[in-house]
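Just dropping this structure here.
Note that one protein chain is taken out, while the other chains of the complex remain in position.
Let's turn to subunit A:
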Amino acid sequence: MHDLSPSGLSLPSPSRRTLLRGVGGAAVLGAGIPLLSACGGSGTASDPKTVTLGSKASDPVPKKAFADIYAAYKKKSGITVDVNTKDSNTFQEQINSYLQGTPDDVYTWFAGYRMQFFAAKGLATPIDDVWKTIGGNFPEAMHKLSKGEDGKYYFVPLYTYPWALFYRKSVFQEKGYEVPTTWDDFVALCKQMKKDGLVPIAFGDKDAWPALGTFDQINFRQNGYDFHVELMAGKASWTDAKVRKVFDLWTEILPYHQEGATGRTWQDAAQTLASKKAGMYLLGTFVAQQFTDKAALEDLDFFAFPEIDPAYGQDTVEAPTDGFMMSKSPKNKTEAVKLLQYLGTSDAEDIYLKSDPSVVHASTKADTSSYTALQKKAYDMIVGAKSLTQFMDRDSRPDFTSTVMQPALQKFVRDPKGVDSVLSSIERQKKTIFASS
């Protein structure tokens, strides 16, 4: 019996372990292959009646809203939209490899620098032919948002939503507060609220992006839209006196922000507004998602961030816009173009908004009769804007905003006295990041 053991027939544990490792490795590889191919969408796109579409809309509400659009399109044109939905964060994290592999014909994405970046890298197809038919549906600001740096169109907007200061109508009524339109009124209101035992401005920056929104608002009110663009593009300096002024203004209102912001999520901060413990909250309209009580939701209202420099007034609105792009070499280009032409109509937007009422149409030709009061106000605000910004992490390089700006602003929020060293550190890091490509 013992002679047999060296021959491998009854080899003890070590070989079993190697075998298991081999099997495990094979299983990992095996599991990896379908994952990789899932990134590449379905391979059967040569079918002339099918357009493939990569989607980041993984939350139930938007997912259904998008599905409704594609169903309506199929009814109208007979073309099947083969949707490949991935978790929203994963989609964004893998976008590089996704677009370089064999992406779907059309994919969901954001307007602004984040779109222009991939357009400049040749990972998107220009769609000027699409805009020939849909151009009339959109206001000038949306045209601007949909163009790459080369002046060609790359993006079809679907919906948008503004950032603003949210408040409870009943609280303002009860305490006799007025909506502030200038900086001085705003600061005075904050003081009054503090005296009245409210947290003047709810704030949660645990996820590190909400502070970017506060900076944006103060910056384009104080320095205007053009400076915002220059700063985001890495051209203007962060040690410029203009930027310093923004932080001075911010320091002025920071004591009126909710304490302990860097440990609080935006959802928790929204709850303080919902429970009437806070007076105001600067966020996008998606804050309404946290108002599950219907009466409270109806009590919710907002106003534009107050004017700081009269030269710029309130002419800029931060309105992140989501929509679609076409990948670099779509398998079914003719149908992809037609699909995008449909997605650029107010019909498609109507269908989307029916399921997701927290956003508004990107098109000016839309039917706004079914809007809630909040939506109507948001829509008017966007239509009336002279310039639209997208939000710092969409208007600038994502590597710059996520690895430099987010931690820097968290640091500032916690310790506003250290602003000078924060700013010079931002500027130093910005130079290397923007020089690298």
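Everything that follows uses one rule, which is that a contact is a pair of C-beta atoms (placed from the backbone, for glycine too) under 8 Å apart; a residue touches a chain by one contact, two chains touch by 3 or more; residues count from 1.
Going forward, contacts and distances are computed from a predicted model.
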Chain excluded from display, named as in UniProt, from "Spore germination protein KA", "Sugar ABC transporter permease", "FAD-dependent oxidoreductase" or "Probable glycine dehydrogenase (decarboxylating) subunit 2": "Sugar ABC transporter permease"
Taking the full complex into account, find the residue in A:Pro48, A:Gly136 or A:Gly260 that is in contact with the omitted chain. A:Gly260
Contact residue for the chain not shown (choose from A:Asn96, A:Thr251 or A:Gln289): A:Asn96
Can you tell me which of A:Lys121, A:Lys235 or A:Lys376 touches the chain that was removed from the display? A:Lys121
Which parts of subunit A are in contact with the chain that was left out? 2-3, 6-8, 15, 18-19, 21-22, 25-26, 29, 92-93, 95-97, 100, 114, 117, 121, 123, 199, 205-208, 258-264, 268, 271-272, 397-399, 402-403, 407-408, 410-411, 414, 425, 428-429, 432-433, 436-437
